[in-house]
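Reviewing the structure listed below.
Every protein chain except one is present and positioned as in the full complex.
On to chain A.
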Amino acid sequence: MTEQDAGGHEESGRSDDAPPVVPTGAGRSAGGDGPRDRGSVLITNAVPYGEGDPVDVLTVNGVIAEIGPVGSVRASGEATDVLDAAGGVLLPGFVDLHTHLREPGREDAETVRSGATAAALGGYTAVFAMANTDPVADNALVTEHVWRAGRQVGLVDVHPVGAVTVGLEGAKLAELGTMAGSAAAVRVFSDDGHCVDDPLIMRRALEYSTALDAVIAQHAEEPRLTAGAQAHEGERAARLGLAGWPSSAEESIVARDCILAAHAGARLHVCHVSTEGTADVLRWGKPRHPSGPAAISAEVTPHHLLLTDERLTGYDPVNKVNPPLRTSSDAAALADALAEGVIDCVATDHAPHAVQDKDAEWAAARPGMLGLQTALSVVVRTMLRPGLLDWRGVARVMSERPAEIARLPDQGRPIEVGEPANLAIVDQDAEWTVRGAELASIASNTPYEGMRLPAKVRATVLRGRVTARDTATSPTEG
């Protein structure tokens, strides 16, 4: 989603005044109202990217001011907040390209506030809120509402994703330019939950988006191949009598969209890649884009890295998600593709659902799972521990690449003096047991209930302000 330029630090001309189409510059200031005294934070005994000796890091007014050996950095000023990292790993704050915050419309499952709280506790400093709210975020009114609600909470930069088509119906383009030019400065558009399946609409959306420097994030699912689908089409679903969601329904759309994006010279982002074959299609398609492979990006969810359709036995809909959990061979291929960079980043597809929408018979239950507070742990378990990624790699897939894809100038930055202080501190040795009831989301539909997971976010810093510390968050006025 979004855009260029420095977020937190104020620009003068906001794009509100710009003509609705082709907003070029200013945009979404990610969070603050402008430079103001944010005080200072002294982070002690932290290991940036898990490499080398621990250091102390001082942030002043939202910017990293000093990095030096432990004990060498002196807190300046009176109002210094001290964070003892206790030897933990220091990473750039995470950026999630794919969340569902359910506001407006389903505030019984999640709100911008509860979702932002979960995000901060999960190490995130920016999240993108999908457009499938009620009403749909297919106009500037809704995107600005979400944007403002996020700023009010102040725990994480909340960037609304705009719908590609009116009402997510796939028939008529939504006013992408107006949303891009709104205060929310929308730069990521998606009908997520639905596929933009009409090739003409998809082509036009891609072409049109090039003038906005936006990216179209596609939920790749050929609907004619998934009518009534309930589970990954394969042995498990056949045995359980669940209508199959074939891998080919995803792969055929991704192949088509790679070709359309190259033709349009547009940027394409593939949401929640779930199959081995899609990784192969991306391997084929990325290098063929005229602007280079980075113009086609892709995300994988933590649950598709860790969980498989084996869990469907027993029919507990906590395991129901779209795209569905697939096979262990898919999960392994996705982990390899993420390590290789064919899949650029991890996105949670955090999808809270009220109890009555989950505790039902399988077909009646809504698809989706919580993800914000468990993402890092799942990445550590599936990628870091097996040696597929080091902490640098984790920073790349959780923060740097998603920030680049969404054109966020002040997120996913190096941990260096002069850079914005958007940071996460991770206790890499922690082990914890997931309890849905203890998570910050209003809903509690985590598929990891009772599971022991490694690593825990100890603190999150957003532009020099501590937003989360252990299990508590510090909201601020907007």
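Methods note: contacts are C-beta pairs under 8 Å (C-beta built on N, C-alpha and C of every residue); 3 or more make two chains touch, one makes a residue touch a chain; residues count from 1.
By our rule, contacts and distances are computed from a predicted model.
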item: UniProt protein name of the chain not shown, from "tRNA N6-adenosine threonylcarbamoyltransferase", "Imidazole glycerol phosphate synthase subunit HisF", "Aspartate carbamoyltransferase" or "3-isopropylmalate dehydratase small subunit"; value: "Aspartate carbamoyltransferase"
item: Of A:242, A:298, A:343 or A:389, the one touching the omitted chain in the full complex; value: A:242
item: Per the touch definition above, residue among A:171, A:360 or A:417 touching the missing chain; value: A:360
item: Residues belonging to chain A that touch the chain removed from view; value: 227, 230, 233-244, 246, 314-316, 356, 359-364
